[in-house]
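Rather than the whole complex, this shows some of its chains in their spots.
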Amino acid sequence: MNSPVSSSHTPPAAPPRLVPPRRPLEGYFFDDYAVGQHFYHATPRTVTAGDVALYIALTGARQPLHCAETVAHQLGYPYCPLDDLLVFHIAFGKTVPDISYNAVANLGYADCRFLLPVYAGDTLRCETQIMGLKENSSGKTGVVYVRSHAYNQRDENVLTWVRWVMIHKRELVNPEAQKVITVAAAIMPLVPDFPAVVSPDEWAVPAFIQPSKLTPQMTGSNRFWDDYQLLETIKHPTGITLDESDHTLATKLYQNTARVHVDLHHMEQSRFGRRLIYGGHIISICRALSYDGLENVLSIAAINSGRHSNPVFAGDTIYALSSVAAKWPISHVLGALQLTLTGLKNLDPNLAVTDAVDVVENNPQAVVLSLNYTVLMPRRPCL
Amino acid sequence: MNSPVSSSHTPPAAPPRLVPPRRPLEGYFFDDYAVGQHFYHATPRTVTAGDVALYIALTGARQPLHCAETVAHQLGYPYCPLDDLLVFHIAFGKTVPDISYNAVANLGYADCRFLLPVYAGDTLRCETQIMGLKENSSGKTGVVYVRSHAYNQRDENVLTWVRWVMIHKRELVNPEAQKVITVAAAIMPLVPDFPAVVSPDEWAVPAFIQPSKLTPQMTGSNRFWDDYQLLETIKHPTGITLDESDHTLATKLYQNTARVHVDLHHMEQSRFGRRLIYGGHIISICRALSYDGLENVLSIAAINSGRHSNPVFAGDTIYALSSVAAKWPISHVLGALQLTLTGLKNLDPNLAVTDAVDVVENNPQAVVLSLNYTVLMPRRPCL
């Protein structure tokens, strides 16, 4: 997932502007961004038990750590931490008005790390720095590389991630509009370099966690870290069909304002002719589906890379496959699995006569997600 | 929005009945009402963080005061107050079984005032008094004018509003049914008079509020009360498409029992052939859309008048325009804006070559909402 042209990981420093200029109502375009720009995103959001219930209703997520106070307490948490992806989506939503309101596509994710648990009652806010810019050869769009951070109400950094998005150039959409900022990107393309995989020393493992307290009775499976084989592939058994109302509820819950997800009248003019489902919702659906086969995953340490290969629309049924890409022991009670999570639409891998890898390779049009992420899992208890 | 025939603001007193008669299962009809009748509406409702999360999911609302505890605290609130419209819809829902179960249409609103903040954990109940009655010339329907009040668990009045609804006459729907109450309306029509605009001395501004604590970093905009021009019109940038499941979830959340919104089998026999979307949901959608351009609105002081000009159905995409109808300074840190919020279906005002007023006048069939309301907004900080 690394970009071909590399540069320094840290962009040139730019003094943060404490009072941001007013965002244009039509949003920013590619030529409005400059490397080093810093955004303080608006509309902080307190997460609550209401969000947790909605997340379960929207995805069917079942991980006990995020659903059961009893389990969270036994594992050492003071309260039930929110599902990592719920935190991600709410944080991501904060960045959309400033970063991807006019995005053509979200091209990729990298170096996403979950740094601290988030609990119901915490308030999230976000900041983003422009890390790189590259005009596309068409001259109509460009790619913007950004790093975002989410903070809680104590200004503790709970999440950081990088993404790159393809964004229209302003003059092509609205030739008469004044540019918000004179762009330097066309002159000096800068494509930052991100790690292909978040290194183990960057995972944030809570010091208090007692992994051995996660039992098969809680999760439904006696397969722990030691039981997963390198390159093993798991075909998750069922699928979930997405409909218009549920994906738009998800998008609005996350206060994600990208009109491609919620504005049918607008999208009828697009090449798709309909609303696109937010890619993050696909990640959540695939992860929820992956519960059956990966029941003892505790939490996500990092998302190493990810891309949405094909669009998903209402009516599509999503299936998922997981492969074990790498394994690391962390202690005698905890390990990490690097997993490749593949989302498929309208193709049940369980019905395929070929193996999982062939299913993916033979059906590229069905692949909607390729996510490489690292999870924590208790090691097999000594019985 | 005032009615042509006016009378006293206060209706003839009627002794409240402490034990209401049993509501007929088929609901009340026009000829069941009498001026002065007082209803204690059933099914009080505790509002919670669950309602708040659902309201965000249903509308995409982003106002920090209603979404972020940190912002509420800085502004002086003990907790995050519920969105004014969420309170309105839940209160409104309480009145439906007694008032508008058999409504043909909700014709208008007036003199709606938000008197006290409502917090998660508060329990709302409602009362309504019949203020006026007027039989329509067709002889088949009549208009009922009512004032409703919502109270919290301390019997504090948190909200009051007037509405008038067109309701079928009983004998035409069910000629054999006994009338619940002998009607006097046909004999003496009474059309009460309501103020066209709620006067500034009736706005309830919390004494504790510190408007200057609302910052552009919280809201995403540095435009404050002083920056809005009289008659300025704002075309809000995006649209939201409504689908069957999300509008019916909203209606059921508000425990609004009007079958026109939720009973397709019944509505297939109507002239629409399908379910009508609850007009209050359109108000909420338009207000959520209006965030981009009116980011620093603190709260709603009053809804002066409103009407639903055309029905909205699943599949329609809603857009919104706001115009500044009047401005009042309240203090050196706070002002009020009287806004006209216009909802349009399947017509993006941003694509129109004409100005906003012409968009509305040239497309009357697209206008689904005309709401005149007054909001509080911090004044521009002295920098």
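Read from first to last, the chains carry the letters A and B; within each, the first residue is number 1.
Everything that follows uses one rule, which is that contacts are C-beta pairs under 8 Å (C-beta built on N, C-alpha and C of every residue); 3 or more make two chains touch, one makes a residue touch a chain.
Being a predicted model, the structure only gives us computed values, none of them experimental.
Oligomeric state of the entire complex in this file, given as copies of the one sequence with 2 shown: 3.
The rule is short, and it goes like this: only the chains that are shown with their structure count from here on.
The rotation relating chain A to chain B, fitted on Cα atoms, comes to 120°, given as a multiple of 5. As a whole-number value, the distance joining the C-alpha centres of chain A and chain B reads 37 Å.
Only residues 48-54, 56-60, 62-64, 67-71, 80, 215-223, 234-241, 243-246, 249, 292-293, 295, 315, 317, 319, 346, 348, 350, 383 of chain B touch chain A when the two sit together in their complex.
Taken together, the chain A residues at the contact with chain B in this complex read 18-23, 25-27, 40-46, 48-51, 53-54, 97-98, 120-121, 123, 125, 153, 243-246, 248-253, 255, 257, 259, 262-266, 275.
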